[in-house]
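Every protein chain of the complex appears in place save one, which is left out.
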Amino acid sequence: MVDGLIAKSLNEALEALDNKEYQIVAGGTDMLIQNRSHSGMNIDYKKDVLYINLIDELDFIKVDEKNLYIGANTRLETILESKLVPQILRDVVIEMASPGIRHTATLAGNIGNASPAGDSLVVLYLLDCELEIKSLTKTRKVLLKDFITGVRKIALNKNELITKLIIPKINLTDCYFHKVGPRLSDAISKLSFACGYSVENSIIKDLRVAFGAVYVTVVRSREVEGKFIGQSVNDLKANLDDIINAYEPLIKPIDDQRSNRVYRKNVAINLLREFIENIKED
Amino acid sequence: MPKIEFKLNDKLVTVHSTANRRLLDVLREDFNLTGPKEGCGEGECGACAVLLNHKIVNSCCTPLANVDGQEIVTIEGFSKTKRYQIIKDAFAEMGGVQCGFCTPGMVIATESLLNKNPHPNDEEIRIALSGNLCRCTGYNMIIKSIQKAAKDGDGIW
Partner (left out) sequence: MKDISKSINKVDNEEKISGSAEYIADIKMDGMLYAMTLRSSIVKGEIIKISYPKIPDNYYVIDHKDVQGKNIVKIIYDDMPIFTTKKISYLHEPIALVIGPEKEKIVEILDSIEIKYKEEEPQFEWEDSVVDFHFDKGEGERVFDHADKVISYDYETGYQEQAYIETQGFIGYQDGDKTTLIGSIQCPYYVKNALIQALDSEPENVRVIQSTVGGAFGGKEEFPSLIGCQLAVAVKKIKKPIQLIYEREEDMLVTTKRHPAKIHFDAAIKENKIKGIKAHVGIDGGATIGLSGVVLSRAMLACSGAYTIDNLDITGDVYKTNTVPNGAFRGFGAPQMMFAIEMFVEHIAKDLNIDPLEFRKSILAKQNDHTSTNGVYRDPILMPEMIEKAMKESDYLRKKKAYANPNIFKGIGMSFFFHGCGFTGSGEKKIIKARVRLRKHKNNKAEILIAAVDMGQGVKTTFRKLVANILEIDIENVIFNNPDTDYVPDSGPTVASRTMMIVGGLVARAAKEMKQRWREDEFVVEKQYKQPDYIKYDEENFIGDAYPAYSWGVNVVEVEVSKTTYQVKLVKTWSVYDGGKAIDEKVVLGQADGGLAQGVGYGYLEVMNHKQGKIQQKNMTDYIIPTAKDMPDMETYLYDNPYAFGPYGAKGVGELTLVGGAPAVAKAIENAINKRIYKIPVTPEYIMELINNAKN
């Protein structure tokens, strides 16, 4: 039978990880379900488990002039209630699961799970989120987009732990998140969409678009965004078809028990169009 | 064997078993607390809801490990309180109960909500219940029950 180790300090956790390979469990809202066996039976983990949810030092929300820092263990509900957190991130969190789940689940868990339907990822990609990753001997930083490498695949070494999310403060004229689920709450996304822009003197200074659940990872293209930054709002709108054509090949959804690819693609494009059409000149 | 200690319904308890268990199983099997129910076993229905440090959690996807040193209150413990009396009377009066399988979870969700927000509006109530499925009532009377509880319990939350 596999073991379970409850770490109460970061050091304890890193030392354990330095010793052997563990399955890391934070809130456990993904892990318990994915490793569930039967009612009344132990959770069917394939390797020893390191529980990190009770490490208080990883439960924080802080800001400085440049960034917002969210601890790996900060519960979704805490994020929801924090005034330090940008609205778009709170907008995604309130659409995740339900209060009962949000009281234990974490953003690090959503990232670690690396599901194409992970909702927070869309907004975190949009905000250029970086992760702080620690091992006993090393601290490194990595962009979220480089950290998630595929469906349920992350670039985390066996001896490492995500310790915090670093979210740069940016100034956008407007940004929002749109979840398209099968019902209005407590549901896995069919697809999701996040976007933002800033305008100065009618010129697009920043433009960001991210799609969730339409590809193996979140779709965000700096290249496409770059093409349109610098245009005037009017030109941008006139070029709507170009924008759609630029994103179209990147959106490659699948058919599954929740929806189908035609719908996903269509709605993704509709959301993109709606976003561009509603951009305001200053 | 690891030892996990936590406060359960106001008493300090110790569980000697692997940490790799669901809190729901520990409550139902080790403590015979069958108020929390298993409806789906995957965090979706809320029948298994309990309070962890005064906040609702789904005990079917809470690892036992995560309650070490924490405080758990189940419907059995909560039913000894005055707040419970108010919620209970409101549910009874407003028809919030049919088959009853979702009900203990609904009561826990109500407490978790009112503890944070004693005067919720309709939308806030619906959000607070969004993880508690009920197949019998269509929620209408449950929402009215919670409105009534908030009104009758004015001042105790």
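Read from first to last, the chains carry the letters A and B; within each, the first residue is number 1.
Here is the rule we go by: a contact is a pair of C-beta atoms (placed from the backbone, for glycine too) under 8 Å apart; a residue touches a chain by one contact, two chains touch by 3 or more.
Since this is a predicted model, take the numbers as computed values, not measurements.
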Query raised in the report: In the whole complex, what residues of chain A lie against the chain that is missing from view?
Result: 37-42, 178, 180, 182-188, 257-260, 262-263, 266-267, 270-271, 274
Query raised in the report: Residue-wise, where is chain B in contact with the chain that is not depicted?
Result: 28, 32, 34-42, 44-45, 47, 74-76, 79, 84, 87-88, 91-93, 95, 97-104, 107, 122, 125-127, 129-143
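Rule of thumb we're sticking to: only the chains that are shown with their structure count from here on.
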Query - Whole-Å gap separating chain A and chain B, where each centre is the average of the chain's CA atoms - result: 29
Report summary line: Counting only contacts in the complex, chain A reaches chain B at residues 1-6, 25, 27-29, 31-33, 36, 39-43, 45, 49, 51, 53-54, 77, 94, 97-101, 103-104, 185-186
Report summary line: Per the touch rule, the chain B residues reaching chain A in their complex are 2, 4, 18-22, 25, 28-29, 38, 41-44, 46, 49, 52, 55-58, 60-63, 65-66, 68-70, 109, 112-113, 126-128, 130-132
